[in-house]
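What follows is one structure encoded as structure tokens, with my remarks underneath.
The other protein chains are all here in position, but one chain of the complex has been omitted.
Up next is subunit A:
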Amino acid sequence: MISTNKITFSYNKDQVFHMPDLYCEAGSTILITGDSGKGKTTYLHILGGLLKPTSGAIEIDKENMLALSEKKLDKFRGKNIGIVFQKSHFVSALTVLENLEMASWLATGKKNSARAKKLLEQLDVANQANKLPSQLSIGQQQRVSIARALINEPKVLLADEPTSSLDDKNAEKVIELLTSLSKEYKAALVIVTHDSRIKEKFINKITLI
């Protein structure tokens, strides 16, 4: 469950973003759309705790995230928020499986290899587990980053343009995986996109203007 209240943000004095409030239950999906430059990615970064807004409140699982100290926020983010980026980033020196294990270790202090393997299985990339991320196709990389976002069973799953670099078939598959897995892991799914292919699939939408 995630909800926001009157978030504003500014990079400088001239331009202030007023982010519309959002509310998303565990297991359901909300889409944030809007043209380029309207602050879609900024909003996602604020929701992910990567950027501090000027004012407002974000409640994740009944905890006001913005009231946390930086150290606690790092921990909170690792545990409760999973992010899928437009372009997949990995620790290039580690294998796919090690990347997932690293994500679980950083958040919880334990390597959850069992869940990592299960997720890779669910995302149909189990046979790539011991390869380096750079050896995977873009579609496979995207699926691995979904697995990594879900490894700590987060309360919120954020996806930043998850389909923009994928073809129709892969885009559809990724969206399907995101929605079904967020339901399974009871995470609120927030997708930021301008991809018209997925806009009509969801009813819950916020448009940034």
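General observations
One rule holds in what follows: contacts are C-beta pairs under 8 Å (C-beta built on N, C-alpha and C of every residue); 3 or more make two chains touch, one makes a residue touch a chain; residues count from 1.
Here is the rule we use: contacts and distances are computed from a predicted model.
Its UniProt record calls the unshown chain "Permease", which is the correct pick from "Glutamate synthase [NADPH] GlxC chain", "Permease", "Transglutaminase" or "NADH-quinone oxidoreductase subunit L".
Only one of the listed residues, A:I60, A:A107, A:V174 or A:I206, touches the absent chain: A:A107. Among A:A26, A:L50 or A:A126, only A:L50 touches the chain left out of the display.
Within the complete assembly, A:V91 is the residue of A:V16, A:A67 or A:V91 that touches the hidden chain.
Remark: the residues of subunit A touching the chain excluded from display are 41-42, 45, 48, 50-51, 70-71, 74-75, 77-79, 83, 85, 87, 89-94, 102-103, 105-107, 111, 148, 152.
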